[in-house]
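Reading through the structure tokens given below for one structure.
The chains shown are only part of the set, and none of them has been moved.
As written, the chains take the letters A, B, C and D, and residue 1 is the first residue of each chain.
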Amino acid sequence: MPEFKTHLIDGRTTPRFAGVCTFCRFPVMSPSDTPDWAVYGVPFDGGVTFRPGARFGPRAVRDASAYVKPYHVEHAVNIAEKLSLVDAGDAPVRPYSIKETLDSVAHWAGSIGDPKTTRLLAVGGDHSIAYANIRATWERRGKPSKGLGLIHFDSHLDTVDAVWGERWGHASPFIRAIEDGLVDPATMISVGVKGPLNTAADLDFALSRGVTVIRRDQLGAGDALGEFVRAHPGREWYLTFDVDVVDPAFAPGTGTPSIGGITTAEALSLLRSLRGADIVGADVVEVLPDRDVAGITALFAAHVVFEILSLDAARR
Amino acid sequence: MPEFKTHLIDGRTTPRFAGVCTFCRFPVMSPSDTPDWAVYGVPFDGGVTFRPGARFGPRAVRDASAYVKPYHVEHAVNIAEKLSLVDAGDAPVRPYSIKETLDSVAHWAGSIGDPKTTRLLAVGGDHSIAYANIRATWERRGKPSKGLGLIHFDSHLDTVDAVWGERWGHASPFIRAIEDGLVDPATMISVGVKGPLNTAADLDFALSRGVTVIRRDQLGAGDALGEFVRAHPGREWYLTFDVDVVDPAFAPGTGTPSIGGITTAEALSLLRSLRGADIVGADVVEVLPDRDVAGITALFAAHVVFEILSLDAARR
Amino acid sequence: MPEFKTHLIDGRTTPRFAGVCTFCRFPVMSPSDTPDWAVYGVPFDGGVTFRPGARFGPRAVRDASAYVKPYHVEHAVNIAEKLSLVDAGDAPVRPYSIKETLDSVAHWAGSIGDPKTTRLLAVGGDHSIAYANIRATWERRGKPSKGLGLIHFDSHLDTVDAVWGERWGHASPFIRAIEDGLVDPATMISVGVKGPLNTAADLDFALSRGVTVIRRDQLGAGDALGEFVRAHPGREWYLTFDVDVVDPAFAPGTGTPSIGGITTAEALSLLRSLRGADIVGADVVEVLPDRDVAGITALFAAHVVFEILSLDAARR
Amino acid sequence: MPEFKTHLIDGRTTPRFAGVCTFCRFPVMSPSDTPDWAVYGVPFDGGVTFRPGARFGPRAVRDASAYVKPYHVEHAVNIAEKLSLVDAGDAPVRPYSIKETLDSVAHWAGSIGDPKTTRLLAVGGDHSIAYANIRATWERRGKPSKGLGLIHFDSHLDTVDAVWGERWGHASPFIRAIEDGLVDPATMISVGVKGPLNTAADLDFALSRGVTVIRRDQLGAGDALGEFVRAHPGREWYLTFDVDVVDPAFAPGTGTPSIGGITTAEALSLLRSLRGADIVGADVVEVLPDRDVAGITALFAAHVVFEILSLDAARR
């Protein structure tokens, strides 16, 4: 496939179960590469409030992603043909400090590829790391004063001010990103949110800030998400995807599972409804391999990575 | 939260993974307590016809329920604010005898709290134990001659006369409850029932007694369950929930799984459609932890307990 | 049940967890039997392109099928009453050669029961073995020059010409069957297909041959499958069912799982929509027990066997 | 292998993972067979005091035993050559009653093969079923007034009078067998016993009855077991083997695991030290598949069956 922008190891000569694992079998990044997208891992779970273990997430997603193929049927696009893609390795983490890790990741991510053209897709790790990738993305998009648009898939709002006195944990990335001007709550949409909650205040807070919330029980046959995105033409969007938005039957390998979630088919459908949106950065988080069964959570996360890249490939 | 009726250990000081486990972190019942609801376990699986192990169900549900939070988003109610709730421990069982266990449980449950105001929610154990809690509930509701209304979630009808000569096993609680006048078949509705069956007679029997059966393939976009309940205003209902009504993908940890079931999201929707019904007693049964994966069955069962309590909290 | 065509061990005297396991507790075939359907295993996984282990599939399905009961509620038919059914054991395989195995299985299957009246249901094993059972079925249906109709449930098209130079692997059974005239692409329908793919060519090829493809995202409220079948009255159909058509949450125990699949409830509904079709042979394949959880994949496969037999029982 | 007494399916033509499973691939017993040994299952766990599930033990042992080969290296004997061996199926059980099950099993076992020459090896099921096979063995050995010798491998003594009022549970088979004269405590030896216990009384009782107890911490380099057996020449021995005698690392799949146990290598060595003893009946019990990992407990149990048969083959 010499004409393709990404050289994939040919599945017809080297089986998908062979070789050193990288994200979707993309090449390991070289210092001089300036890819369209750099996919990297953040093996960090120091921000969790319940069950830890997502530090092994990037490894599990690399392993499962060996089975991701490049041609997207519904979008009719081959991501390797349209995009240059690399595995940039794992960001440096500080396992004992959330804030130091976020600073370290954001700084490191800032140096990847060409700041003007290389987009960043982080694979967690817990959701706290989204802040770091949002910051790095916001910086390389020219530090827009209005902040980025945010498309947020999750069972939880993650806009809690602090847990046990910690303001940077995985319940808080978006309140921090809003406070710091990285994200504009008027163009933030949280999809798949559900209860129960500790108090009504969690939800009230997000609504009061202008965040659009589509609860899981409000998801129906309509296309509210696609409409929201199309209502803001020209917006640059950051997409953050917490795998716990799907039901634990589909994603048991996560730290704060929430029953009554959407199916993976519904998740794919929602992602595909974003066609046309300009996704300038993204993350897929909260894969916890020790609770996974038959690798289905990691396999799903790997395909979410693929769907995100396909959105950009289809748009170009 | 001093004004709340139930004092919950504050998740902001004591993590949810800490401490001795009780149902939903409710306080252990004191002898003088007269709570609105007493949740108790029945660690018994002597009534099964296939795979045993549900005796470990109460323990697994206590463990998983540590993650149940008190505020119900869709009903907009905090159960701990509206209701006084306790963990009453486990009922005394006789592992080698179904009938002795049912008598022991019913007698013990009869003595919990204030017979006039304390409602009983039993966590199984196999479905045979439903009879005991129905009897105890019927007695404290004044032994209504007409019997209680029964809302029954299950893949199976559980109205078989006897299996291997045993009339009190987990295939028979409702035929016994009907025979003994505890339940009125005219206000009994079985939701989610499906085949295959040994013979057509099982289903024919229930229908002949006037039970309303909504088969799993008959569940659609409508609100047949809510309509049934609203068609009987003023009725006191007992709710019995067998976790095998949801598909084994969502509840693998159960003894007689039945493929092609509803999703947990559908189950939540059905439960919420009961809003307004006066639930005077309930059980959640057939959690078998040794077949569970990542604790998702127990987590689901814990949230069914929460949904039932929320119905009552929302009604008051 | 002396009047029934199949003598099942009575579940009322011998528990379903007892005894030597056969498919659905059907009798082991005797040399002189001429049953309506012979169910047999093909413990072979030499044709896989990714994860092996389906050689243990027949054993797992036999085990799980002990819980299959004979009365089909929705079709209102008892398969044991209407049909004579046997477990014919496992076909002889050559673990080191796909082609030799296919020849061996087809030859052996050709000798089962009465070639004119006994229909064959093979339990895999990987999907490569479908070719052998299709061949045996086509032969005993009189080698129709037009080939058989094919109803194909799968996430994958399985019409790849060759993988690593091998033309008989599990990605190729239907291209071979079409080439050899066993199947008529004009009456072949593939249901539940989805991406990603290596290239668009895989899908284009099938479409160019006239195969009707209903992608997973095209499945909706309609009855396209039933309409397709009814549009070809009098056709003899072979039904091939790859368990990976359902989502990995429902069938984790398979070798090439594909996320975003249909539910088991949707699968049952699709199968039941075939009522009236004349199914003259079938297979259920790709159960990989080492990846299964709580036996739910094998349990599902066992019920697909039951659904297929019920279609024939309901038709007669 | 035409000269062999047992016709085994040839592993060189039919892989060990193929076909309907029987114990060690022995033929299914025909009514007219008079084998040297009949191996049968007892799918019963109604006698347990802790974790149930051993009713699935016979099925798991049949499955695992497909990998048992017939030539014993250390004894230099081929069991299929020396002995005629069959799988006699599962005994009829009454899941809701221990005593009825014991009567049913003993009665059924009494009718197997030639009472004078066919020896019985029961595969449990929980340890309560040992009583039934001991009774059947004692009867076909001519009801010796002195009782049989008993070689007992176990972490527990199983000589408790009653638990929760039940005298026939899995803690009591040997006190009942001693009381009924089936076993002579002077020629009973319990090997591998360990604590902790509820009270010292359990152990004191066994010792007071004259049972020889070799605690797990007393097992060393010596050959106390072999010496005990050789000290009673001409004795007919019954051998009962509870898999929980080995450490849970080697046999996790059991209901009352006891840490600090012997290894499987030590168990094999102890069994082989019995060479020369006349084993007239035996059982292998307490395999609980739902707690097993990678089938290692069932695989071990299958080889204990093989070791017992090899002792008899080597003696003849």
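One rule holds in what follows: contacts are C-beta pairs under 8 Å (C-beta built on N, C-alpha and C of every residue); 3 or more make two chains touch, one makes a residue touch a chain.
Everything numeric in this text was worked out from a predicted model, so none of it was measured.
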Total copy count of the complex, if 4 are in place? 6
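Note that only the chains that are shown with their structure count from here on.
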Could you pull out the chain whose C-alpha mean position is farthest off from that of subunit A? D
Which chain pair is joined by more contacting C-beta pairs, A-C or C-D? A-C
Interface copy of A-B among C-D, B-D or B-C, with over half of contact pairs matching by residue number, is B-C
Could you check if the interface between copies subunit B and subunit C is built from the same residues on both sides, meaning over half shared, or from different ones? different
Any idea how many Å lie between the Cα centroids of subunit A and subunit C? 38
By the touch definition above, subunit B meets two or more other chains at residues 49, 51, 164, 247, 249, 263, 291, 293
Quick one: do these chains touch in a line, a ring, a star, all-to-all (complete), or other? other
Between which chains does touch occur? A-B, A-C, B-C, B-D, C-D
Spell out the part of subunit D that touches subunit C in their complex, as residue ranges. 13-15, 17-22, 28, 41, 43, 55-56, 58-59, 62-63, 87, 89-90, 92-93, 95
Residue set of subunit A touching subunit B in the complex reads 49-51, 163-164, 194-200, 203, 215-217, 247-249, 252-253, 256-257, 259-263, 291-293
Once bound in the complex, which stretches of subunit A touch subunit C? 11-13, 15-17, 67-74, 76, 78, 247, 249-250, 263-265, 267-269, 293-294, 296, 299-300, 303, 306
